[in-house]
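All protein chains but one are shown at their positions in the complex.
Just so it is clear, A, B and C label the chains in written order, and each chain counts residues from 1 on its own.
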């Protein structure tokens, strides 16, 4: 097992201000305001316990990220990192346009970037939800290269888009499939297998990480949030179904 | 299976203002203010996850509706649709007096209308509560044309009215019966079977939708909300009873 | 089964103001302010779903009560009833010093009064908590005249006073015993059996009502609330213990 070593640099046109204007806006919908608001909600939902999990938003060329190791329900716009997608010539050399003074970049960064660059997502959410973890545990009997959460004939499935560059949403009778990848000791090392899962399941908007949690994204911030909530709903429902002896897949005309 | 095709038109006496005054009021009890407040509560209760579920209020001739696909805990009065009951001459031709600028009408609209026109309800709530979905799953062994959630001898049953045009509430020993209808790929297509269930069970204030959720209404906004909360309480209790091997029906003098 | 018929009268020195000053205070700790605040918390805890449950506070001769059928998380000080304990010469003839304009008195009133007059309580809380209901269901195998929730060797038991007119609290090894009474179709008709349970278990601060919920009181508002929270904690814990096959009583030196 190898650990990716990535160097990070903060660059700024005016080093005096660290480009702080990039995270200062009176608009509630500005990414630097939205990320703390979303993370506060996710903390209450049990997705970002301790300092786990997080969220990132892409706005054109700019990517806004929560830092590593912060309490997600307490985050402020001034805690946000900003980097430029086009400036990432070398994936091992990440250049931050704006960095908060006291933090480190999140190890989730390359995983969020994968959703932005490989799937043109605008928002990616990383959850440590217990329901997501339990689903991966309930799937451990399957071979490690073929673990898949599958559920059909549940109305909430209609919350998911049909897939990358496709119009419309899944239907009630469609089967939602979320692949499970192996966890790694260092979160950055998940990047390769996450990207592989994106290739193998090109239409998925989410990837489960075994005994760890979930990455879920969307074509807009609203869609990423709605898909994240809907997946967590389905995971919790599926765990309850398992306790009650009800199968996840059924054959309804 | 056929999908209902409905055309929608927004009409306005003064096209310049889109009748926005219909959703502008300083009164907290105005339907355009109540619906966002109720939906925020329902989001926290897990009834309107993602963008599922919703609520509608009727005030005399006017019906106020949440739009399709919005995050229910973030809704504003300006997001509300308004239509006139008496203007709905042709059920396939819905005329909106006021429409929000960026949304589509909810597919739940004809289902809400059924509660208003067939049962003279003043408020109808659509929940995707997991407890409601689990109840329908636990009833799947019954034949599809005769699925009924039945529970008795629980105090919370007294929260329900005796039925349409009847005075008073159910008693402790009465059996509460909620019919379950089949889900359909398009929500509008539920209308016919919802109306059939209303005919078959004329006193019910709610209809479960298999693997989908619940429609519940009331003679006032307060009663609709109280009945919705009480049903969710009973559904959750019934799931816990099932886990503990306790029957839903009992014979107590 | 007979139903108690009680007539209620509102009396007022100055009929013009309905003694509204009795529920108007800038002091957060005034009973008319505390009851709505407590009920809001209880709604979030799932104790007063729909319009079920409630709370009452006694301050010297005055008893403050929530009305019947209101949404407990929305209550205002102006919704509160006030009656005088000394003026209740005939228990069937309740005289209200102050009544809210649009409501009916709660059927819980004589039960709250029992806690105030028989046990000198200052606050009594009525919860419909599902955990309380499940405990009564799990005890149904016992004969109806001898149903008792018993648990010992759990730290939270230390939250309970030793009993009526006794100093100090229960210890870790003490067994907490909460009697269960039969439910009745009309809540007022519970009064006699609640008072009997108080006689039979003079040290209890709470009585469970089968398939209904809980009455719990305390020597102060703070103690009533702490005992109510602690009981709900123990009920939920006991349900989880049952699911995991763990006994409620154990023999630890």
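Going forward, a residue touches a chain if its C-beta (ideal position, glycine included) is under 8 Å from a C-beta of that chain, and two chains touch if they have at least 3 such contacts.
Just so it is clear, the model here is predicted, and its values are computed rather than measured.
Considering the intact complex, the chain excluded from display touches A, C. Screening A:62, A:138, A:170 or A:246 against the full complex identifies A:138 as the residue touching the chain left out. Taking the complete complex into account, C:156 is the one of C:117, C:156 or C:193 that touches the chain left out.
The missing chain lies against chain A, touching residues 46, 49-52, 71, 128, 130, 133-134, 137-138, 183-185, 209, 211-213, 239, 242-243. The chain not displayed touches chain C at residues 153-156, 159, 171-173, 222, 225-227, 229-230, 232-233, 236-237, 240-241, 243-244, 246, 252.
Here is the rule we go by: only the chains that are shown with their structure count from here on.
Distance from the chain B centre to the chain C centre is 33 Å, each centre being the mean of its Cα atoms. Annotation for chain A: no residues touch two or more other chains.
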